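Shown below is the structure under consideration.
What follows is subunit A.
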Amino acid sequence: MEGGRALNNYLECLNALAPEVIIVVTALAALLIDLTVARGKPLEQRTKLAGLVSCLGCAVAILRLAMIPAQTDASMLSVNPFTQWLKIPLLLLTIFAVVLSWRARFTPHAGEYFALLLLASAGVMLLVSSDNLLLIFIALELLSISLYALAAFDKQSPASSEAALKYLLFGGVSAAFTLFGISLIYGVAGRLDLGMIAARLRSQPIEPAFYAGLVMTLMGFGFKLAAAPFHLWAPDVYEGAPAPVASFIASVSKVASFFVLARILLAGFVDEHGTISTAHYAPGWGPVVAAIAAISMVVGNVAAIVQTNVKRLLAYSAIAHTGYALLALLAGPSHALPPLLFYVITYAFTVVGAFAVVSVVEASGKRGSLADFAGLSRRAPVMSFCMLVFMLSLAGIPPLSGFFGKFYVFTAVVNAPAKLSLLWLVVLGVAASAVSLYYYLQVLKQIYAAAPEPSAPWPRPDASAQTAIVLLALIVIVLGCFPDLLLGKISQLLASQPF
Partner candidate 1 sequence: MLAWTIYISFIAAAVLMLMPGDNPRPARWTALLAALAGLACAVLGMIECKQQAGFGALADVANAPWIAELGIRYHLAADGISLVLVLLTGLAAVAGVLFSWNIETRTREFFALYLALIGGVYGVFLSVDLFLLFVFYEIAIIPKYFLIAIWGSTRREYGAMKLALYSFVGSAMVLVGLIAAYVVAGAKTFDLAELAKFPFPAAFQNWAFIVVFVGFAILAGLWPFHTWAPTGHVAAPTAASMLLAGVVMKLGAYGALRVAMTLFPIGLHTWQNTIAVLAVVGIVYGALVALVQQDFKFVIGYSSVSHMGFVLLGLMTLTQIGLTGAVLQMFSHGIIAGLLFAVVGRMVYDRTHTRDLAKLQPMNLNHVLPFAAVTFVVGCAASMGLPGFSGFVAELQVLAGAWQTLPAAAVLAAVGIIAGIAYTLRVLLKAFYAEDGVVAAPHPHCPPISLPERAGALLLLSATLVIGLWPQLLMQFITPSLNSPLMQPLWKAGAP
Partner candidate 2 sequence: MILTALTFLPLAAGVLVALLGRDRQAFGRNIAFAASLLALALAAAVWAMFDHGTGGLQFVENHPWVPALGMEYNLGVDGLSVLMILLSALIVPFALLASWKIEKDPKLFFSLTLFLESGLFGVFTAQNFLHWFLFWELSLIPAFFLIRIWGGPRRTSAAAQFFIYTMVGSIAMLAAFLAMYALADASQRTFDFARLAELARGAHGHASHPALATVIFFGVFLGLAVKVPLVPFHTWQPAAYAEAPTGTTMILTAAMSKMGVYGFLRVLWPIFPEQIQQWRGPLLVLAAATIVLPAAAAFAQKDLKRMVAYSSINHLGYCLLGIFAAARLAGGAPGWANEQAAALNGVIVQMFNHGLTAAALFYFVGLIEQRGGGRGLDDFGGLRRPAPVFCGLMGIALFASLGLPGLNGFPGEFLIFKGALHLAAETAVISTLGLLLTAIFLLTILQRVFSGPLPAKWSGWPDLTLGERCIVAPVMALIFALGLFPQLLTGVANPAVMQMLRFF
């Protein structure tokens, strides 16, 4: 292959992909242990054991990522300090999802559950490291198929199966779109490696078929990211799937998808940005992304207002947040990544925290409607305070990370490429975020202001969930107060590694 070189041998390949391998091995181990050692034990113990194994695996993978740098300039994989670093938060989020499943009661198949979760996260890691359209697609499918199965895991709940089916159907369609888009792009550029696609496109006139491929790829990712108008599956899945799975979909899968979308657009199609300033319009992905972002922000925030179920509310809020994050892509090739990553990573931690609280409430036999949260602060003050942090961060209230994320995205978008040309989008985003405060406050109003139902059973978070929630809240606060902790790392890595 031109430009890069094939991997020398399998050993080098194994070295580069060691974290992924660790995760896959852990997945198999969890499955195996559940089938052998833990066989016949009570469900609780099995779940704990499998969960523990999964956590250990993730931890080892994190250590490996943090301690031993790996780099390869192979053309299909981009394993470099940057992608390796990015996998750390993804694995951390996976650990949180695992911890939330710790006391899961929804499935007797503990081993399978955790194995699938780990496989999904292996898919995510692979996705982050892919530099080739085909490999991206494969990693995406590895992730998606695991998630389809995970979404259906709550067999007692018909909503779960319905959610999984919807997810599968929409996901399948989106995969088809993506694949078709990729094939069109391949047809035009004759290459699948992002870097080479960029080079090719630069040297030849763009054919209309390329734009068709581009739009189809974007639509595929739109489905994946639950951006409006491709968001229809999200509310049902978020509501129906088990809370830890929903949190995984909303966080880990989203971060990785955004990252890879940014790669495709900024590394592969960097010159096909197009313009969206009203003065001179030029076709490209910029206008499409801008439109999707605008629609997502508006639809997500407006639809969230009328929700009465907190998970659905979070789903619509996720749609809105997808819109904000998409905005960051418009900040220009050199400026888009730090705000985008900061935004989606902090968002991921926040939303996992919110789902954690929801799952604790659900564990007490409630459905997660707004009224089920009434008076929560009286029974579980610490958890309530963490929920306050999560909700306010999502609403974009300083000094929480959600605020700085939005602020940074908006600043970057206003700043580039032509100053102030995208101000209208920012105005829209800011206005939408003002609307969003309404529904986040509705949740908090229930928690803090409403009177609790005297007779209802009361959620008591177990120690692990409580710890996870508090840790997540701390992360949200600390990253909000000291965004440089994360930003400094991102820019340092970006400086050493051209994206």
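Candidate selection criterion: all candidates are chains of the complex that A comes from, given by their letters.
The rule is simple: a residue touches a chain if its C-beta (ideal position, glycine included) is under 8 Å from a C-beta of that chain, and two chains touch if they have at least 3 such contacts; residues count from 1.
Because the structure is predicted, anything quoted here is derived from the model rather than measured.
Engineer: Can you tell which one of 1 or 2 makes contact with subunit A in this complex?
Structural biologist: 1
Engineer: Would you pull the subunit A residues touching candidate 1 in the complex into a rising list?
Structural biologist: Within the complex, subunit A contacts candidate 1 at residues 338, 377, 385, 392, 397-399, 403-404, 407-408, 410-411, 414-415, 419-420, 423, 426-427, 430-431, 433-434, 437-438, 441, 444-445, 448-449, 482-484, 487-488, 491.
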